[in-house]
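Excluded from the complex is one protein chain; the other protein chains are retained at their positions.
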């Protein structure tokens, strides 16, 4: 695949380039606040930068008929509409969480919650001391997936990138589902999966969870 | 429900009685190697004793048109045939593992393994020092559910009733499914679920996993 | 050792008898609310019953010149004074927590807290759904041992006998100390250690932590 990266010099941008290169894909477009290097027509453009870059990213996709994988956080309703509009012309994947493991976790805790409706459930999440919001956005997604009002315990210690555990228990046993993010690489790998999925797909808006679960 | 217990004075028998009574069911038949107390016609008979009791249990089910929930371990092929025969006359549930959590775990690790086929997977199980077989039977069931040849690490320490963990990992994240048995109560609760399920069902052989997953 | 048990028919009493018998000690005195069986002069008497039994226990120790191991909870100041008085005549061990692992945990978290004074610390404890107090008494002991005001997260799920974890973290690493109680056996084993320790010791009040740490 020939791909472009918007925000190529940022932390996520560099991670994306490392992961895509290891897989043998070719970087042909590097965009930054200060520069743009165009080495060829990209099949897919990846953007994990910030909302202010959106217009330029969309324009680049249109000009190159390139698919878009966008993981930028902080997009508002209007931004999302712009992305939906773009998806009429090219294939697009947008998600606020490109971790494959978290998508699977959301799905299985939802399933288990339906089956074990009378078990006790509590969530524990651990993040680094600089994270100000508690509970984490992912913990709230888990709670929503459980479809139950369950306690969430938030630890803020050291440099933990992000642990989430859902404990289901009855009087005789405990079943726990745990996820641990090791690094930003997690999200770059999710972007890779999305980019490879939309390559040569028809224009349209593709849900990341569906890509993870093989279109099921 | 009116129920009977074969092996009522053994450890599992007592656990079954405690769990069924808490739920408001009525004990009307107590059978043991040395005695039999008949206080009324049972709807369901529960047997977690041992293979030598099987014939008597089957006879009691036939005479009372009672369903059977049997968790006896060490049954051989011939024993299982006898049970299948009985299931033409009354509803029957037979399983070597009545833990609800383990049934769910088997199902979800199988699902995840299919989705994350290129992730690394390893199993860790911990049991008390007296357990002679390694890996545990449950670890082998997990491996089979994964449909992959994965390493199993077996710890034999102290008095641990039984922990099982399946770790799925790629370069950026780890997803772990863990189960911990707390006591025999686990299995009594599974038997309760099975007994309530077959109450007033047609004769037949009902799979425990199907009961756990609501007939799905 | 020849030993006696006050409250021999209760849950802890039966556990004590099982553990002491396995070790080859001889049960010569069984006391209960309703009965007393005297088969010989005990070297040590074990009491995990309740405060109302204290006077009788003390009298039995005096009459037999037997040491006392007492793990009764809910003793008040006056009760403790009575026990101190007894310790002038026979060797005595009194503790509200006879778990050896918890004593060690208290000691090491205190040590670590002194060394890692600028690390973040948070405690997580998990108990069964019937436990009404939160945080647990043991979590409060841990906090005291840390000599720091740290957050305690209390989960109340299923039938968990008691898990306690202290997490120490800085930006690059996490060090966790975890304890899991498996059963009442824990406390019976602690009582055994105490009983064997005071056998043939001079009268006096012996601290359980000192016994665990070999008199250090």
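All chains are identified by letter, namely A, B and C, in their written order; residue positions are counted from 1 within each chain.
Basically, a contact is a pair of C-beta atoms (placed from the backbone, for glycine too) under 8 Å apart; a residue touches a chain by one contact, two chains touch by 3 or more.
Here the structure is a predicted model, which means the values were calculated and not measured.
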Chains still shown that are in contact with the chain withheld from the display = A, B, C
Candidates B:41, B:78 or B:129 - the one touching the absent chain | B:129
Decide which residue listed in C:68, C:100 or C:198 touches the omitted chain of the complex.
-> C:100
Across A:158, A:172 or A:190, the one contacting the chain not displayed is A:158
Contacting the left-out chain in the complete assembly, out of A:1, A:115 or A:182 | A:182
Which parts of chain B are in contact with the chain that was left out?
-> 119-122, 124, 126, 128-129, 151, 153, 155-160, 167, 169-174
May I ask you to list the residues on chain C that touch the chain which is not drawn?
-> 99-102, 104-105, 108, 111-112, 115-116, 168, 170-189, 212-214
Across the whole complex, the chain not displayed is touched by chain A residues 158-161, 182-183, 185
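The criterion applied here is as follows: only the chains that are shown with their structure count from here on.
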Heading the list of chain pairs by contact pairs is A-B
Farthest chain (mean CA position) relative to chain B | A
Taking each chain's centre as its mean C-alpha position, how far apart are chain A and chain B in Å?
-> 39
Out of chain C, which residues touch more than one other chain, so two or more?
-> 158-160
